[in-house]
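Each chain you see keeps its place in the complex, though not every chain is here.
For reference, chains read A and B in written order, and residue numbers begin at 1 within each chain.
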């Protein structure tokens, strides 16, 4: 009943709402953890069964259902039934190639986010999909297998740090959204560092490897951009606070996330500008260096050409060549060569071709 | 009474609303198939006559009239009469050079779409026009001859898979729209593959064929873009669900199509960005390689010029040239040449011209 495909194109002929995992193939099991808390205390539960989940959903405390791994579509389908999720929502959760978006349903809000990290080894931005569902008193979070972006929030709940234990499920949803956006700053910093490094390397070695790295960085910037731009609309919508599930208390916090998103967008655009500028600089340095080489080589060639001509003249075999008979002829010829060389050097130097730095 | 032209420019002097087929000339006959269904069962009918069509139109079940081939304008005109279609709608159906659009009439909605496929042989995006008319309880679909984009939907109806048999004509229209948009992902993937291939080919052979292929891919990206951008407005309008023919149940599905459309637009823009970037890379690789050639050749030339000069000096015929008389003069000259060569090589090596990779 459940199939698995790797790209949207393969999913072509299936009916809409089919529960099919789209994304990298993963094998680890799906883990469900529940965190139930209020100002008084925290209660954690691992791998609850369907009955427990249904019971916890209706508790008065804030309940957070964390699902790690979305490739076992039958588990998602079971959760979808318990929480009454629309088939398309279930489909979007297991299809990890969504754009960030927010959808409003009668009893819940559905958010799709991209959690980004920077893989130092491959110098690549890695995007993993995170889905959040905010209901009345509960939050459902889905993340891809082997990736947990929410450890800091869990610690804050357990440690009772900040306001989180005193506020509702909407604040929890905000905290999760915020922690995802916070990761973008780290990615930006890594990209900015890599770009900085490229810039200093340009001085010493502007070879083709630099070009490819710039090309690669540009692509990473694009990836970041694709994750952040739609988020702007999402957070702007949330900040306007038009849904009853979002209380006025949480709105200033959502405005803060909105600000961060705009900040990330700004920084991303700056990064792109600066990479484009580095590309120009690279091309101009390479071209300058090539010109430099050509110039030095051509100067050498040009210096020797008249000398070789003079030597050629006195290598001619005419019977009657008076200079050849002079006893100091050879030295005169060498002298003439010296004079020509010095003359040309002076001419080049005056034109500024010998010393100019570019 | 019915004429046929191949481009809009030829249609110039005809009165508006003239039923003229604009598009590639096709000869196959126009096929009409009817599919009548509800949750209980499916009933199919081939090539119905006008009376049957009029009767089926008013059945309580969902009735889908599939028309393949739009070049026989008299058939379209007959259908137009039965269903009460505006002359301009009839004109748009037979003119296959429309932009995707949605038009609202009193009793029906009219949609023009572009079904895209990728012709692997010519490496070209092929666009075929699909027109949908959603009425009360029925859907009319028109596709170009020899092209049936809806087989998957037919199978789903016959097999009773998904929700399609339980929902109305608006869901059917959605399913048809969705199946067209789904094809875009396949086209995108083919283009992305071709672009990927170009990128890996750049390393080995950046010749002019690559340039032309990039040029060609860019044009295909443009074609895709032209089909998708207007679709965004169309699906956004549908999703807002302001027309009574579109029921609230179908709205989430239409939002899903809207999301897919935006995803395709995003991917198309990324593809264009990445092709522009590849073009830059190509130009820079070609220029680097040319510079490389020029450099190696110039170094060889420069190395030999001073040597040839020395040989020229001792080829002069002066009577009095002491070196010529020395018994080890020849070997001294060869030694001098060796020293000069080594000196220049060291100089070049220090400047980094001998080993630098670009």
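Note that a residue touches a chain if its C-beta (ideal position, glycine included) is under 8 Å from a C-beta of that chain, and two chains touch if they have at least 3 such contacts.
Everything quoted here is computed from the prediction, not taken from an experiment.
Displayed in place are 2 chains, all sharing one sequence; the entire complex defined by the structure file totals 5 copies.
As a working rule, only the chains that are shown with their structure count from here on.
Matching CA atoms, the turn from chain A to chain B amounts to 70°, rounded to the nearest 5.
The centroid of the Cα atoms in chain A and the matching centroid in chain B are 26 Å apart. For chain B in complex with chain A, the touching residues are 152, 155-156, 161-164, 174-175, 178, 182-183, 185-186, 188-189, 252-253, 255-256, 259, 262-263, 266, 270, 273-274, 277, 280-281, 284-285, 288, 291, 294-295, 298-299, 301-302, 305-306, 308-309, 312-313, 315-321, 351, 353, 356-358. Contact residues on chain A toward chain B in their complex (touch as defined above): 7-9, 11-13, 15-18, 86-88, 91-92, 97-99, 101, 103, 105, 206-209, 211-212, 215, 218-219, 222, 226, 279, 283, 286, 290, 293-294, 296-298, 300-301, 304-305, 307-308, 311-312, 314-317, 321, 323-330, 333-334.
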